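All protein chains but one are shown in place.
The first chain written gets the first letter, and so on, giving A and B; residue counts start at 1 in each chain.
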Amino acid sequence: MLLLVQYTILFACILSLVALGGCFSEHSGVINLGLEGIMVMGAMGGALTMKYLPSDTSALLIVVFTIAVSMAIGMVYSLLLGVAAIHFKADQTLIGTAMNILGASLATVIVKSINTLSNPDDHSSAVQYIEEKKAFIVNIGDFEFSWFMAIAVVALVASYIVLYKTKLGLRLMACGEHPQAADSVGINVYKMRWIGVLISGALGGLGGICYITTGVSEWKFEYGVAGFGFLALAVMIFGKWKPQNIALAAILFGFFRALSNVYFGFDFLVNLNIPSGVYNMLPYVISLIVLAFTSKKSRAPKAEGIPYDKGAR
Amino acid sequence: MEQTYAIEMLNITKRFPGIIANDNISLQLKKGEIHALLGENGAGKSTLMSVLFGLYQPEEGTIKKDGKEVKINNPNDANDLGIGMVHQHFKLVECFSVLDNIILGVEPNKAGFLQKSEARKKVMELSDRYNLQIDPDALIEDITVGMQQRTEILKMLYRDNEILIFDEPTAVLTPQEIKELMQIMRNLAAEGKSILFISHKLAEIMEVADRCSVLRKGKYVGTVETANTTMEELSALMVGRNVSFHVDKKESTPGKEILSIENMTVASKLHKNNAVRNVSLKVRAGEIVCIAGIDGNGQTEFVHGLTGLEPLAGGKITLCGEDITKATIRQRSLKGMSHIPEDRHKHGLVLDYTLEDNLVLQRYFEPEFTDKAGFLKRKNIREYAEKLIGEFDVRSGQGPSTIVRSMSGGNQQKAIIARELDKDPELLVAVQPTRGLDVGAIEFIHKQLIAQRDAGKAVLLVSLELDEVMDVPDRILVMYEGEIVGEFDPKKTTQEELGLYMSGAKRM
Partner (left out) sequence: MKKILKNSGVQSFLASLVCIILGMLIGYIVLLIIEPSGAGEAIVAVAKNFLGYSKKSMQMKYLGNTLTKTAPLLMCSLSIIFAYKVGLFNIGAAGQYVIGSCACLYGALVLHLSWIPCMLLAAVAGGIFGAVTGILKAYCNVNEVISGIMLNWIGLYFTNMVLVQAKDAASAYTYALKSGGKAAILPSLGLKSVFGKNQYVGIAIPLAILFALIVWVVLEKTKLGYELKATGFNKHAAKYCGMAEKRNIILSLVCSGILAGLAGSFMYQTDMEQWQVTIASVPAMGFNGIAAAFLGGLNPIGAIFSSFFIQHITDGGSHVDLNVYCAQISELISALIIYLCGFVGFMKYVMDSRLKKAEEKAMENSNTEASDKQVPDAETNEKGGNK
């Protein structure tokens, strides 16, 4: 039971972080379908950091460095979206899709090359971080507290404050709702959208490293992140683009995702004799159903996905 | 002694490929005056304002503020010079509060955190001083158009702007709201603000403006003192000839009943109330019935309910004796209903299709254009398109194969009218058919509507333009908040009387 709670919280944290990423980008007016790819890249950055940090690095430094690198790589990778969507008016769906495929293949190529170069017989795309991973975990009784839980809570609160209490949030949301209005009062729409995309990249990268350190101690980058970026988008839609609702939506989705990880710990579930595939499918099925009921009157930012052209008023 | 002007635009010339939008135009705005800028659509008013706001850089000419030459490279420069504008289409974020919209861009803050209480104090002071009533916490999407406009005015005042530009501010207001606005403008001028009032409504200009500058086809025609001129003179300056304000037409001879609507009710998409409530009306063959009203009083929803774009919440529609309440759009069309839609870009045209493909949009499935196997008969489509293009004088770059997006607004509208009229409908529903068109195109369209009437068709016109409402129809119905509140004979009523009904001050 405790395990289920722990995993639910962990998955909810990942989903919240990434959904908040999507939230910032969409509030600024750019649809970020490339979150999946951003997660993979961020995860790769973090995993390699853990691998290459000297083994005597203190736990705190490991946490700080790993997170910093993941976020930085996520941001760098989101430049691809920013350039194409903000300045070249590219189809944001296409760009997002390309970034997802590119993220998975680029991470695989990089990790494989690193592995092969250090050991010519090693053709795997896996990175191990058994020891380093422990830095993120504090045992409280039987409950494994992960620093990511604290980070996710901070991110949720911070996002709420930034969006609703600061100048930046007000301007950011104006650009996603009515960029012409924002422009007419002297707000630089392009700059605001860049800020939205970059925050999105940072949070996506953070979500990525959080994802691959959950439950496992090595990651094969060929697998990407199993549609988690898109689950996060479903969380964002279900959460109506608001941090407080996103948190709740993330817990719901996180629960079903956790179930597929730990269902064999529950005798009555095992006795039902349902194939594991069903549990694997569950989060996706649930999100389809939830979307079917909540998308009808969605309150997406009005100008999202529409390239802003200063000339056309 | 030389007069100093609040702002001067001297000998401005702005060219675009193939066209001179502003040809040596000068405009001088005195301190504390209300100065009207008059011109038809396409006369160059908006280009001139874009130059003033730094959106375009003119090829020639200078701009002076208080006698000193200034350079305006972008809207921020204009803001810094104290120039503010209420745009025709408000630049307000709908899901933000009034207060948030006012402070957007000049937010009072400490280390990035908003300090709204300060802002609220200043806004309420301004609101009291100029008698601009607003609710600072209401969301824009929930308040009336009038209050939205007051929000826009407060936006300028909050920024301490000295030069206030109003771009066609009365188009969306009721006559009473217009009166209030006029008073507000006078108050502002009395407090020393300089006001530029862009309009093509002569009566309003005569009432409120001190002077009026006229543009025509990109050229500066002249500036007159309104005290020394007449509406007729202004109008002649604007169009370059004396236009008859009246459309020539014979008496109507109504025949049998074509359309009958009983107790139509349509739900609103914006709020929980019904947008159209219990509307009943009849249209007979050989008459033009006009639904008049201020924008946003349920006309759009009424038309959508009538043409099948939205389902009815209640009521019954009969066309030529047949109940079509539940009929699909296609069935209604086949039974003889034609529809010139309000928004030609959203509904009326597939802009990325060719002209010929748009001309068969209502008929492509007929045996003339599609064979039994489902293949399009391209040759027939081409011939049909050429016929319509000739008959209705639709001008375009490459004839039937022109992509409609590249055509001018007037010709796009002509294409829609050609398509809808050639269907030979029993009932023509024409919604703001002349919106955004120049005088020539308007005349053409009015003639077509009357020709339909004279050919024994029923015409239902929905219009926001009072001139059109007075001139074209045989009967006028006024719609206010989703209800028909009055019926008039255009020959026996006045614009003033209609205005009272349109604004809800009176009802039958």
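Keep in mind that, in the parts below, a residue touches a chain if its C-beta (ideal position, glycine included) is under 8 Å from a C-beta of that chain, and two chains touch if they have at least 3 such contacts.
Keep in mind that this is a model prediction, so the values were computed, not measured.
Touch with the chain omitted from the figure is made, among A:Thr57, A:Thr97, A:Asn188 or A:Ser217, by A:Thr97.
Checked against the full complex, the one of B:Ala203, B:Met231, B:Ile329 or B:Ala505 touching the unshown chain is B:Ile329. Residue positions on subunit B in contact with the hidden chain: 17-19, 307, 309, 328-333, 339, 341, 345-353, 357, 361-362, 364-365, 370, 374-376, 395-397, 405-409, 412, 436, in rising order.
Taking the whole complex into account, subunit A touches the unshown chain at residues 33, 80, 84, 88-91, 93-99, 101-102, 104-106, 108-109, 112-113, 116-117, 120, 123, 125, 222-224, 226-227, 230, 233-234, 237, 275, 277-278, 280-281, 284-285, 287-288, 291-293, 295-296, 298, 306-307, 309, 311-313.
Convention: only the chains that are shown with their structure count from here on.
As a whole-number value, the distance joining the C-alpha centres of subunit A and subunit B reads 45 Å. Contact residues of subunit B toward subunit A in the complex are 50, 55, 75-76, 79, 85, 87, 91-96, 100-101, 103-107, 109, 112-114, 155. Note for the complex: subunit A touches subunit B at residues 165-168, 170-171, 173-174, 177-178, 180-187, 299, 302, 313.
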